[in-house]
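Apart from one protein chain that is not included, each protein chain of the complex appears where it belongs.
Per-chain numbering from 1; labels A, B and C assigned in written order.
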Amino acid sequence: MLDQVIFYFFAALAVVSAILVVTRRNAVQSAIFLVTALLATAGIFLSLNAEFLFIVQVILYAGGIMVLFVFVIMLVNLDVALHQVQFNRQWFVALIISAVLAAQVVAAIAVSRRSLYTMPAAPAESLEPNTERVAFYLFHTYMLPFEIASILLLVAMVGAVVMAKKRV
Amino acid sequence: MVPIGHYIFLSAAMLAIGIVGIVTRRNVIIILMSVELILNAVNINLVAFSRLVGSVEGQIFAIFIITDAAAEAAVGLGIIIAFFRNRETVLADEMDILKW
Amino acid sequence: MGTRKPGHRERTITGVADRYNAAGTNVETTVLGADEIILNMGPQHPSTHGVLRVKLRLDGEKVVGSECVIGYLHRGVEKIAEHRSYQQFAPYVDRMDYVAAVSNGLGYCEAVEKLMQVEAPPRARVIRTILTELQRIASHLFWLGTHALDIGALTPLFYCLREREEILKIFEKYCGARLTTHAFRIGGLQYEAYDELEKDTERFCKGFDKRVDEYESLLTENRIWVGRTKGIGILTADAAIAMGVTGPVLRASGVQWDIRKAMPYAAYDQYEFSIPTGQNGDTYDRYVVRLEEMRQSRKICLQAIENIPAGPILGKVGKVLKPPPGEVYHSIEAPKGELGYYIVSDGTTQPYRVRIRPPSLINLEALDQMIRGHLVADVVAVIGTLDIVLGEVDR
Partner (left out) sequence: MNAIMPYVFPVLFALVIVALLPLVAGYIVLVERKVMADMQVRLGPMRVGPHGLLQPIADAVKLLLKEDIIPESADKLLFWGAPLISVTAAMLALAALPIGPFFQIADLNIGLLYILGISSLGIFGIVLGGWASNSHYSLMGALRSAAQLVSYETSAGMAIVGALLLAGTLSTRGIVEAQSEAGWWFIFVAPVGFFIYLVASIAETNRAPFDMPEAESELVAGYMTEYSGFRWALYFLAEYTNMVVVASIAATLFLGGWMRPFANTRAFNFLDYLPPLLMLGVAGYCFRRAPKQPVAVQKMFMAAVGLLCIVLALILIMPLAVPRDSFLASSKAGIHGAFWFLFKVGVYIYVFMWLRFTFPRYRFDQLMRLGWQFLVPLSIVNVMGIGVSLALHRQLHWPNWVSFPLGVALTLIAGAFLLATGEKHEHPRVGDEEEEETPVHA
């Protein structure tokens, strides 16, 4: 019962803020609603017993990446931006894509003999302490991808610095 | 218990919203943010299914996606700053020359 | 992002061609190629020491130019002088540099005396010296406290005020006023020294040396303090002379110029003291120079109280002052620099024209040169180190 309430609350929060992200004219407000959406997602992670991912989401996504976003928005946010047209006239394309997507999801659920729709998302037994297991997989099974990810971050860092430098 | 289908719907909804954002907005920063939304939608699915099969490997994948999002945001915003410095705009449809 | 100065640079959306044209001239000076921002510091800003307004042109946080807007405290002191008798005007000068009123009074009284060709009696001159040096200490103390506060050290201010309080108490006992003392009178002193002036001064001076050490222990060796002041706001000796900068600011640049030595007035020729100078002309040097000046002032006071000559305190001046027609320029070494009075007399009881050379104003002119290339935080430090008093800048 409680977990249902939690899920629907966070899901509604996530969807509403996501909609606001793409509809607000002001980029700073968009960023704030994106933070809200990310935090709501983090809440869903927590309700799925993914504590470590929850905190990664909060620290990295909300606390790190989004601060970067807000920072950049403040640097480039011109007063004129508010008076410009903020939307392309491509609603039609967007609608079609959304409709196709919705059709796919519905089809997927229908094809899978409704089990997806009734199957509870969690096995009964609770997982062992989440952080340890994540650590085990991260540093044992997925060691190589982990290192590659760190190289990716390094490359991104160098790239960002080079890109944002005053004179290239 | 929340059925897995609801997670899929949530994820699909956020994916759709993200796509709408990418397609309809002119501001590159908001387009980038919409990309983040899409990545986030993927993460929801991964974590929900990881719970379903009782393994945390889906979460590992989600962590990699977050790492990727960080890299993408850093580079993307770097590009935006460089572009803004040169053209004083962040609108996607004004980014219409390949070289300057 | 607030109010950018409009039209500072032609802002074009498709500025590709412009960019090629301007490739060599470095139009883009700021972080994101946007215009420089103009930051108004003051007139109501906690660390512009009153109502100074500095218009800073900033590139990010770096200062690329500045402009001082003054006059918010203008009271027309020089004009007032033309409608007051010589004695009546004396209290007005106290209100210029109100943290060093005694020095202002000394300069004015001596200027008028020079104009009238009278001399203050020796006793008056010695007491004048004592009080002026005490005032110098008080002024430097106040400077030190506020300067430290500008740089973020909260505590020295209160220690400085504690000592300044003792000096103000001496003033109060002497003339009844603490701040705008009007201690002197043309031709000598307003009041006979009270009985314990010597004792009070001595007691203060005896303890004061240790107090200065105390300030030094808080600041001089402090890494943060040194980091904030060394190399900040450098003023070379040549530039200082060219700008007409005087006082501790000039001496910190390495120029040994002190009117007390160069053209002695009051009783300074009788006493032994040294003129501290700096080398780099940066904020740290000015700090060190002023601290040393406090020690030297203390030395002068101690020498002076040893031997205060007896005798009258007022020279031969009448009740109504009518200086002969003519003009005079007299300057003294006020705590902030050369304080000069140029007085033109037309033979009546009122001056025809009084022009005051305020050290704060002239020193302030060096501000722009000193802060270019520094950060906003340094602007505050440099304004503090110039030791300006807006009452004097604006008059």
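Methods note: contacts are C-beta pairs under 8 Å (C-beta built on N, C-alpha and C of every residue); 3 or more make two chains touch, one makes a residue touch a chain.
Owing to the predicted nature of the structure, the values given are computational and were not obtained by experimental measurement.
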item: Partners of the unshown chain among those that are drawn; value: A, C
item: Candidate in contact with the missing chain, chosen from A:74, A:96, A:110 or A:154; value: A:74
item: Selected from C:142, C:204 or C:225 as touching the chain missing from the view; value: C:225
item: Hidden-chain contact residue, picked from the options C:51, C:124 or C:151; value: C:151
item: Touching residue (missing chain; options C:247, C:278, C:315 or C:337); value: C:278
item: Contact residue for the chain not shown (choose from C:69, C:239, C:314 or C:375); value: C:375
item: Missing-partner contacts on chain C, residue numbers; value: 1-2, 37, 39, 45-47, 61, 148-155, 157-159, 162, 218-219, 222, 224-225, 227-228, 230-232, 234, 256, 261, 274-280, 282, 285, 288-289, 292, 375-380
item: Residues belonging to chain A that touch the chain removed from view; value: 2, 26, 28-29, 32, 35, 39, 51-52, 54-55, 58-59, 62-64, 66-67, 70-71, 74, 129-131
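Definition applied: only the chains that are shown with their structure count from here on.
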item: Chain of greatest Cα-centre distance to chain A; value: C
item: Chain centre separation (chain A, chain C; CA means) in Å; value: 60
item: Residue list for chain A, restricted to those that touch at least two other chains; value: 75-76, 78, 166
item: Of all residues in chain C, the ones touching two or more other chains; value: 32, 34
item: Chain B-touching residues of chain A, taken from the complex the two chains share; value: 3-4, 7, 11, 14-15, 18-19, 21-22, 27, 30-31, 34, 37-38, 41, 44-45, 48-50, 52-53, 56-57, 60-61, 64-65, 68-69, 72-73, 75-76, 78, 81, 84-88, 90-91, 93-94, 97-98, 101-102, 104-105, 108-109, 116-123, 125, 127, 130, 133-134, 137-138, 141-142, 145, 149, 152-153, 155-157, 159-164, 166, 168
item: Chain A partner contacts - residues on chain B that touch it in the complex; value: 1-10, 12-21, 23-27, 29-30, 32-34, 36-37, 40, 43-44, 47-48, 50-52, 54, 56-57, 59-60, 62-64, 66-75, 77-82, 84-85, 88, 90-91, 93
